[in-house]
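Quick one: the structure is below, and I'll ask about it shortly.
Removed: one protein chain of the complex. Kept in place: all other protein chains.
Showing chain A:
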Amino acid sequence: MIHKTLLVDPAKCTGCRTCEMACSLRHEAKCSPLLSRTRVIKFEAKGLNFPTVCAHCSKPHCMTACTQGAIRVDEETGAVVINEALCSGCRACLTACPHGQVGFHPEKRVAFKCDLCGGDPNCARQCPTGAIKYSGVDQFLMARRRALLARSIEA
C-alpha cells in the first residue's frame, strides 16, 4: 500500500507561513518557526515562495544514518518518525537528509522532524491556499495533469 503523504505546489504558496505556526503550536505548544517541521523558503525580492516538507522517503536516509535505532517508519501512516527517548542528539540524521528536513531542538537537544501529525497533518489542514496537500501520490499527480490539460483546452 502507498500511504498518503505531503505534497506541495509552490505556485499556490503565498509565503504566509501559516503552516509553520500550525505545526509548532501543535507539536511544541508555542509559536516558533524554528520549532516547525515544515518551513517556507522566501525570495522576497522575486516574490517567490516555496513550502518545504518531509518526503517520508521509502528508503529514509535519516533512518539509515541513525546509529541509535531512534528512527522508524510508522506502519499506519507511512511517516518516518523519531523516538525522542532513543535519540542521542548526534545530528547524523540532519546531515544525511537530502532535503534538509530534520531539525534540532534547541532545548531538548534532540533531532525532530515531521510525523504527519498521526495521519492528519496540521500544515495541510491549515494552509489557506492548498499549496501543501496531504494526498495520495496518484491522486495528486492526476489532479496536476488534469489542471495542466484543462489550461491548454481553454487556451
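The rule we apply is simple: contacts are C-beta pairs under 8 Å (C-beta built on N, C-alpha and C of every residue); 3 or more make two chains touch, one makes a residue touch a chain; residues count from 1.
Here, contacts and distances are computed from a predicted model.
Only one chain is not pictured, and the protein name UniProt records for it, out of "Aldehyde:ferredoxin oxidoreductase", "Dihydroxyacetone kinase subunit DhaL", "Glutathione-dependent formaldehyde dehydrogenase" or "Sugar ABC transporter permease", is "Aldehyde:ferredoxin oxidoreductase".
Residue in contact with the omitted chain (choice from A:33, A:100 or A:118): A:33.
Considering the complete assembly, chain A touches the hidden chain via residues 14-18, 21-22, 24-26, 28-35, 42, 44-49, 106, 125-126, 128-129.
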